[in-house]
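Let me begin by presenting the structure, written as structure tokens, before commenting on it.
What you see is the complex with one protein chain gone and the rest in place.
In this document, chain identifiers A, B, C and D correspond to the written order of the chains, with residue numbering beginning at 1 in each.
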Amino acid sequence: MVSSPLFELQDITFERDDQALFEGLSVNLCGGEILQVSGPNGCGKTTLLHILANLKSPSQGQILWRGETTRGNPSYLAEQAFIGHQPGVKLALSARENLSWYTQLYDSDTQLSIDQALDKVGLKTRKDLPCSTYSAGQLRRVALASLHLRDATLWLLDEPLTALDSEGINELEALFSAHLSDGGMIIFSSHQTLSLAQVGNLALADYSVSVQC
Amino acid sequence: MVSSPLFELQDITFERDDQALFEGLSVNLCGGEILQVSGPNGCGKTTLLHILANLKSPSQGQILWRGETTRGNPSYLAEQAFIGHQPGVKLALSARENLSWYTQLYDSDTQLSIDQALDKVGLKTRKDLPCSTYSAGQLRRVALASLHLRDATLWLLDEPLTALDSEGINELEALFSAHLSDGGMIIFSSHQTLSLAQVGNLALADYSVSVQC
Amino acid sequence: MWQFIKKWFHRFGTPRWFYHTTSRWLPWLALVSIGLLVLGSIWGLGFAPEDARQGNSYRIIYIHVPISVLAMVGYYIMAAAGAVALIWKIKLADMVMVSAAPIGAAFTFLALLTGSIWGKPTWGTYWVWDARITSMLVLLFLYLGVIALNQAFTSRDTAYKACAILSLVGTVNIPIIYKSVDWWYTLHQPATIKLTGASTIHPDMLKPLLVMIVGFYCFYALLLILHTRVEILRRERRSSWVKGLIR
Amino acid sequence: MLAFRHGNDFLNPLLFFVMTTSLVPLAISPAPTQLAIIAPGMIWITALLATLLALDGMFKDDFADGSLFQIILSPQPLWLLVLAKVSAHWLITGLPITLMAPLLGMMLALPQDGYLPLIIGLATGTACFSLIGAVGAALTVSLSKGGVLLSLIVMPLYFPVLIFGASAVQRGVEGLDYLPVLALLGAFFTFALLTGPFAAAAALKVGVNG
Partner (left out) sequence: MLAFRHGNDFLNPLLFFVMTTSLVPLAISPAPTQLAIIAPGMIWITALLATLLALDGMFKDDFADGSLFQIILSPQPLWLLVLAKVSAHWLITGLPITLMAPLLGMMLALPQDGYLPLIIGLATGTACFSLIGAVGAALTVSLSKGGVLLSLIVMPLYFPVLIFGASAVQRGVEGLDYLPVLALLGAFFTFALLTGPFAAAAALKVGVNG
């Protein structure tokens, strides 16, 4: 991979009601790089990921994707995949229906079929039961299966390890390294540490303390 | 503590729509003992905790508390505290209002005031803001604060470590050991391991494989 | 005595016992009900005398009245099964209850339909807000509520319990609804339309009607048993005896 | 016992009641003589709908955030907690509606003699709505699409109350004796009060298991 940064945060500041949550955050990320956002509860990890995903806008600074701003940039939206605290799974539908809805939504020509994706995340047996009968970890796995079905470059994951068993965490790490070696990029938040070697760390301090990376 | 078991599971079996989730589970717990329920996603940890808390009833077997059945036993309800996957915190209310509602609900003469409990879980500054503005970990902390305000003997906690930072986990461990040395009992589920020494382990296998402890 | 009944229920109230026993009865029941219905229809349509005022259109009575009666009786059957299921936790009762709902709804709908078809020649309109008709409409809503609730749950066990509670609450309400509607009607509109009382009916008309009523009772039982059997198979599809049946 | 927790919510059902009632002259006819005839019935129908609309949230919010488990597991008897919920529901729907009704009666040209039976009837009737509705709300608590299903279940059970209530007003307007009707409504209320909370508590235990 050539190392010109694909994704640049330039001097991001976020203030809520005149109180700064973080100030002057600058990060460059190239293809194949992974970054863990860490910090105590309430330091702004979720807020930062929402900003990166374009769900909120920063008070100052800008975010560039392939040199262009991400604001209202449809090609950025097409290349990015965000999974938040809530898994984004419809409880009334089955896992299969949920995923087929996502593939329609993203119009992606996927490498894997929905069935294969569900097998990969260990949901072989329950594919056609409504998700309201799933356990916490099974719901998370449905959300993670959607990553298999999209050809996004940048993954933005908020606490993806929540509710996963150790087996699930291993599988996720394998998925991560496959994505990285394909030149993908991952930014995730977590309170646990992964056993992947190359994880960069972006530590957010407690409120209104400015951080420079 | 004298070692006659306070809490006994006798041969618990749970079937859902004629499929067994676990069969013939028997456990005795004395005061001062802690038990971790572990197992892969979807093996029935949450279901077991719901059964123990009296939210569901087992298909077979019985649960005894101080030698009496827990079914419709108000003195068991008074001595037990359950916190599930959902923190049980009203988003429209502040942390203080949430907790004052709980103390009213449980009619408990607490050792600590609500303020002190919130200080203990590290929510000093946000006590009077509505909980809809809390981060995932802060919400969890509000739920954990309610443990300080009740004089329950048996704690039933479903993945209490979710969303907590490492600081929070340390605090929770300290809280656990204090409760145990007071003769309390804890049954919790988690995919992580605690650094507490005396944690017993109840491993649930994958579905319909019978387990004997 | 009580204990005996309870034991008897548990011994014989198993879905499997029900399934095998009804397999033996079903053909006979089908034969009797179809026979009675055919007999009653021919008698009623062909041989019973013509009505002095309504001419031949009254003959719909042979369908309308039995169906209307069963529509109401069906609700009590459903609720009774629900009560048995809640009190003694008998699986079979659950299945009878949820099977009774769609059948009852169908009968109620047919009662409304045959009634309005009859209404056109006799009253000149398909619909009036008569007390009995209105309470029949409410009965249809009650049935639909139970059906919708049953479908809304994914867990069968929960759905059964929820429907049992709802149908019991409904039972308490049916007489109240009936009384209130009846009373409301007489308050607003003095009885301009009088349904012919069953007692004033000519005996030659009554006999085929009774045959039809008994025939429809058998037919209802037949439908209920068939539907319950389907429910049993669906509910117990994982048990060994059902797998044995299929193989 | 349970604090009265939802500050400004109580305005909403009331506003719904007022706005729906004000649709009537627009959609039907603004002529006072015409309005006077339909006024009792319309006020009762909109009161019913306003109550129904607020019913969905009775237990559902508690279920979504997990505090319903805490309520069920509390050492206090569940029917008592249900009764508290029902009272809270009535305080935010039935009570303001009852207080507002005379004003709307005036807007819909309700004749003088209808006001007393309207107010007494609404006070009792909306309490019945809250009590019966609690059973339906408890049964549908875990269903994501509960809202409309709930109305489906509950509405047939509301028919008698509506009939008694509207006809009490009608009789008042026509100068007849409306006390027997109100007495019937009162009897219905007593019955609902004595059985409703227990039925709803049982329903809640079933409902949470989705």
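Note that a contact is a pair of C-beta atoms (placed from the backbone, for glycine too) under 8 Å apart; a residue touches a chain by one contact, two chains touch by 3 or more.
Being a predicted model, the structure only gives us computed values, none of them experimental.
Novice: Considering the complete complex, identify which of C:L137, C:V214 or C:L233 is in touch with the unshown chain.
Specialist: Here the residue in touch with the unshown chain is C:L137.
Novice: Which of these, D:Q70, D:S87, D:T124 or D:S151, touches the one chain of the complex that we don't see?
Specialist: Only one of D:Q70, D:S87, D:T124 or D:S151 touches the chain omitted from view, namely D:S151.
Novice: Specify the residue from the set A:A20, A:L64, A:A78 or A:L129 that touches the hidden chain.
Specialist: Answering carefully, the residue with contact to the hidden chain is A:A78.
Novice: Sort through C:V128, C:V172, C:I213 or C:L226 and give me the one touching the missing partner chain.
Specialist: C:V128
Novice: Could you list which residues of chain D touch the chain missing from the display?
Specialist: Interface residues of chain D facing the absent chain: 6, 9, 12-13, 15-16, 19-20, 23-24, 26-29, 34, 37-38, 40-42, 44-45, 48-49, 53-54, 56-57, 61, 64, 144-145, 147-149, 151-152, 155-156, 159, 162-163, 166.
Novice: Which residues does chain C use to touch the chain missing from this display?
Specialist: Within chain C, the residues touching the omitted chain are 125-130, 134, 137, 141, 144, 148, 151, 181, 184-185, 188-189.
Novice: In the full complex, which bits of chain A touch the chain not displayed? Write them out.
Specialist: Residues 53-56, 74-75, 77-78, 80, 82, 84-93, 97, 100-102, 104-107 of chain A touch the chain absent from view.
Quick note on the criterion: only the chains that are shown with their structure count from here on.
Novice: Sort the other chains by how far their Cα centres are from that of chain B and give me the top one.
Specialist: C
Novice: Going by the touch criterion at the top, tell me which pair is linked by more C-beta contacts: C-D or A-C.
Specialist: C-D
Novice: When the C-alpha atoms of chain A and chain C are each averaged to a single point, how far apart are the two points in Å?
Specialist: 56
Novice: Multi-chain contacts in chain B: which residues touch at least two other chains?
Specialist: 85
Novice: In chain D, which residues are in touch with two or more of the other chains?
Specialist: 145, 209-210
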